[in-house]
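Could you have a look at this structure, given as structure tokens, before my questions?
Subset of chains shown; positions unchanged.
Every chain is named by a letter (A and B) in the order it is written, and numbering of its residues begins at 1.
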């Protein structure tokens, strides 16, 4: 693969992913009855938190979102929209969930490739792709005082990890950046969409919980 | 503005802010019935957490508090005092809240200026000022198992952000460090004190919470 090329298209896609994640964070805050600041912080945390976690862990500080004001404006915009129009956005939840699956696919691509750029091996890089995808939602749930949704049976992290593994595997081929992104991200997004559609659940432990 | 000058006065102010924040963290721990270790950790987290978050995000590691033992001793002192004298300190809660407003003003000054020193742009630097001011309290509430107070209508984060914006804006002028600190920090502290006095609340979303 050629070197990572953060072209305009990629940044637009990145911002779109952040926007969708931020909307989901803001809706959680609205439902918890948090104030306007809580809505903005949960929007920002959900949209940017996964990338922050990845950047802090791989040593890429300050994170990209602190070096480009557009990354900060997007969650603010999402938060304000959700604060004002939450009844309408809440009714579109189905659409938000579908968009969220696209954000997930996108984040596992950018997360894995950035980790590889910083010299991580293949297993840690795939893990960082997954962290980028699911980290924001986990921080959102922590701040909102609930056990992370990603732990509660919904099939969310597995597609993120699977897509990241595909991206990392393909990064050693001659395929172009966009081909890899399309295959890896598409794999993650498709799996996630099918899981939503067919109500797939992650397995839970069987047998007595042994106190 | 001339370069940041961490003079003795500034360090004393910094330690005073950490002390007040640490007292508030220790009181939360006492009320939760945590043990002496929980009291010390919540004191340390509340006093130093905002600065730790900022330093990790801007890449200023190890954080200042890990390079100067006085920064570690102050929360220990606050924790021990709160552990022993909490009934008396609890009765002075009003005074603690007022002192806390001064700590908040101070932290948004030091937080914004340090972020600018590390090359962040104006919007991220103001955000880091706010994070320095509110981060410790958010970590305290996370560890104590409650939704961060800063999300629940109390007007706390807005003054911190406003003060940080003032500091960042003035940093491009010829004003001295102390003048900027006084105007920006004073703006934050005054707003916070008036908000406490007049029971100002941050707006909450209106309309049905859309499930």
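Criterion: a contact is a pair of C-beta atoms (placed from the backbone, for glycine too) under 8 Å apart; a residue touches a chain by one contact, two chains touch by 3 or more.
Keep in mind it's a predicted model, so treat the numbers as computed, not measured.
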Whole-complex copies, counting every chain including the 2 in place: 3
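One rule holds for everything that comes next: only the chains that are shown with their structure count from here on.
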Cα superposition angle of chain A on its copy chain B, in degrees to the nearest 5: 120
List of chain A residues in touch with chain B within their complex: 27, 29-39, 41-42, 52, 56, 59, 61-63, 65-67, 69, 72, 83, 86-87, 89-91, 142-145
Interface residues, chain B side, partner chain A - complex: 56-59, 61, 118, 120-121, 123-124, 127-128, 138, 142, 145-148, 150-153, 157-158, 201-205, 207-211
